[in-house]
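Structure provided below as structure tokens; questions to follow.
Note that one protein chain is taken out, while the other chains of the complex remain in position.
Chain lettering (A and B) follows the sequence in which the chains are written, and residue indices restart at 1 in each chain.
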Amino acid sequence: MTHFLTRRLLIALLVAFTVSIVGFALLRLSGDLAAVLAGEDASAEDIARIARQYGLDRPFYVQYFDWLFNALRGDLGNSLFTHESVWEMITSRLGVTVTLAFASLFFGLLIAIPLGVLAAVRANTWVDRGSLFVAVMGQATPNFWLALILIYVFGVWWRGATVLGVRLAEIKIFGVQLSGLPISGGDSWLHFVMPVITLATFVMPAVMRITRTGMMEVLSSDYVRTARAKGLSPTKVLFKHSLRNAILPVVSLAAVQLGFLMSGSVIVESIFALNGVGYLAFQSIIRIDFPVVQSILVILACSYILLTLFADMINAKLDPRVRLE
Amino acid sequence: MAKNVLAAATLAVALLAGPAAAQKAQDTLRIAFGDPISTTDPYIDPKPETSLTSDAIYDKLFMYLSATREFKPVLAKSWKQVSPTVLEVQIREGVTFHDGKELTADDVVYTFNYLTDKKSKLRFGRNWAWIKSTEKTGKYSVRITSKRPTPFAMARLATGTGIFPKHLHSTFKNRGEFGRKSAVGSGPYKVEYVDASKGIKLVRNEAYKSPGPWRPKPGIKTIIIKPIPELQTQIAQLITGGIDVILAAPKDQTEQLAQSPTVSSTAIANTVYQYVNLDAAGRSDLKALKNPDVRRALFMAINRKSLAENVLAGGKLVKLIDAPCTQSQFGCKASVKPVKFDKKAAKALLAKAGYPNGFALDITSIPGSHETAAAIAGQLRAIGVRASVSRLTFGAYRKKQGAGKLQMLAANFSSGGLPDVSSVMAFYQAGPRDYWRSKEMKTYRNKGAAEMDPKKREAIYDAAFSHLNKNAYLLPLMTKPAVLVHSASVTMPNSSSLFAGVEFYNISWKK
Partner (left out) sequence: MTDVTHHMPEPKIVTSAELDTLAPSPRELMRRRARSHAGLIIGMTIIALFLIVAIFAGVLAPHDPYAQTLSNRLADPIWGPKGNWQHILGTDALGRDVLSRLMYGARLSLYISFTAAVIAAVIGVTLGVTGGYFGGKTDAFVVYIINVKLALPVFLVALSIAAITGGTVTVLILLLGFLTWDRYAIVTRSLTQQMRDQEFILSSLAAGASHLRIIFRDILPNLMNHIIIIVSLDMAVIILIEAALSFLGLGIRPPTPSWGLMVSEARAVMFFKPHLIMIPGIAIFILVMAINMAGDGIRDVTAPEGRG
């Protein structure tokens, strides 16, 4: 196990290192950083001066290694545009993004797994087809479109709408007035409702399908048929023997989804005004604030790798066959 | 049911249900900012939105009123240009910072030295690079010496040059933290908090001693600035009463929103304008643009009036301009006007120049000019020029510009809000930005920057802009006023010295 771990960690480091180089190159090639810093009406001399000031006139590899050596010592530098410490900028926003990612994953799984199991157990019936249809619908909806529609429906239309004589704004669910759903900011859990719905819709379909497929495989396996033949109750068979094995691929998928959620929440964060790492990354990329982008890239790469590592470990624990790698 | 009727009806109902009245009772105005919020320091973060907060928090020496074209005192009591390079300023006595300490010449000297110090590493340090030295000549007087005669010196000091408290600013090792953690000035508003998630909260400075009606004590007690990146979310918040002011919405939305009784829009004239620049020097692959007839033909195909009426918000304040500057700027005049719109003649001229079947053209646009560029592309297609738009970020555009790859550029420029065209002349011709490579234009630029006599300067710039129009290097389009969309219980002024929006102390509740 230790050998497995160390090997994976080494790969992780190598990947993180590569990502930071590729990211650095792409970022610096994407625009004239000195010109952005110098502003709209800067002359050539001004830009050259800024380039010298910020060390942008040095060869790329020198700039990269300068950043790398500082980063390895723990100094991630300051934002070129706000002079804030990069570490502070990222950590103050990490909470929002992580909350968003985990909540979306959680609710996605909450809906997807039971649905997948149900579809597998009732394979080829309308229940199965219906769930598949729901899954496909979720996969086909562009998330930015869904977010805007949610804002329109729950943020604006709901407040004034009257359906069948009932003022929709006054309906309450779990004691929360639906018209009270905030559409921007991140102060309370209410602010996360619509963002999480948007992202969970994206997570849910793939998980549901994999659960269903895995479950169907297990249900038709010899092992389960034997258990059934022995007379064990169907529920016991279902949960104890089938679900455990069917979940294996879900764990890996969940890890991958989580990774995507962490780096892919840009659109949701910007539309719902959530101050998270995703939006920070997007803004920083646009204006080539490279200390911020570099650090976020590496952090995201590492978290993605750690997540897949974690998933592999869980898989290894649940399925003895996997351990022999 | 007609979707539009439904939309309009629900909007109206939603608006009526908004808690705008409650905000007035609490004397709190909520404004939405689109860019991320990090600081109130305009030197560290010279963004348009930052200029709005910094202007409310930090006083400057004087300010410029474009309506009357004169400078008014703010922190300065009086001033005198004793020689072409020396400006002497008397500072008002009894002005205090928000923490109670008195503002003196020490703070002015400290601030200017900070601005001119290379170690400060300010992005826009060049704005004050003309200052040679700032000396204290008394407890309330300073002498500012410039390296060369600088006609726009006062204009620069009146624009975004707030005075910082020496006793606080100098204590920060990372000076960038000042505008975030300890934003103290002597202006009409005090800072309660600056936070990337919560925004900025400003509270009226009750101890503010107004220098005059041009910078009065504010009418609104509390201003909360909320960061909302997505425009649609801002609008949704405005509609439902979550915020009271949006700084910029596109034309169609502005008009639709203003139709409601609880929302108004106010257009404010400023120094921003839109223009189209061509690669007359032939730096890009499109050599056709070197031909002045081709350039004239392209410009003749652009219906500026239609653009002004249909693309930009601001109604009457969207004015066609004859030179790449706005009326509030000194020296903005062109005796020779740009070519007139004439589609048929444009096509004929293009054919005469050797392109009867047109050619492919790449139009580059930057944030703020995308709609205009898209409309122009459509207009050019009508005469056979196959135009498409490259919508770039600012960084990508500067890179493309420097590499000589721009063919047609449709963009906006604000002159940094400076009420003087000298920055305009420098803007288009500085090294990698020069797509004209015209000896005459360079001469005009240098002469205008050195001439101290106002009348002579005007004549120089007039000749320069006329030359521009004659050779169709650049087509000035129209002014781009700041259009604020806000709750109807708020009254906005219709002029402003800040190009990004309006001075906070000039906003008041409707009686």
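Here is the rule we go by: a residue touches a chain if its C-beta (ideal position, glycine included) is under 8 Å from a C-beta of that chain, and two chains touch if they have at least 3 such contacts.
Treat the numbers as computed from the prediction; the structure is a model and nothing was measured.
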Identified contact with the non-displayed chain, of B:Thr96, B:Gln256 or B:Thr491: B:Gln256
Contact residue for the chain not shown (choose from B:Gly378, B:Gly431, B:Pro454 or B:Pro493): B:Gly378
Touching the absent chain when the full complex is considered, from A:Ala101, A:Val251 or A:Ala281: A:Ala281
On subunit B, residues whose C-beta touches the chain left out of the figure: 2-5, 7-8, 11, 231-232, 235-236, 239, 250, 252-253, 256, 303, 306-307, 309-311, 362, 370-371, 373-375, 377-379, 381, 388-393, 395-396, 399-400, 405
Where the missing chain touches subunit A, by residue: 11, 14-16, 18-19, 22-23, 26-27, 29-31, 123-124, 129, 132, 136-137, 139-145, 148-149, 152, 156, 213-214, 216-217, 220, 249, 256, 259, 263-264, 266-267, 281-282, 285-286, 293, 297, 300-301, 304-305
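Just so we're on the same page, only the chains that are shown with their structure count from here on.
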Subunit B-facing residues of subunit A, complex: 30-33, 35-47, 49-50, 53-54, 78-79, 81-85, 89, 92-93, 96, 148, 151-152, 155-157, 159-161, 169, 182-187, 270-273, 275, 279-280, 283, 286-288
Parts of subunit B lying in touch with subunit A, wherever the complex brings them together: 9-14, 16-17, 36, 38-39, 44-46, 118, 121, 123-124, 126, 174-177, 180, 196-198, 226-230, 232-233, 236-237, 239-240, 242, 393-399, 402, 413-416, 423, 426-427, 430-433
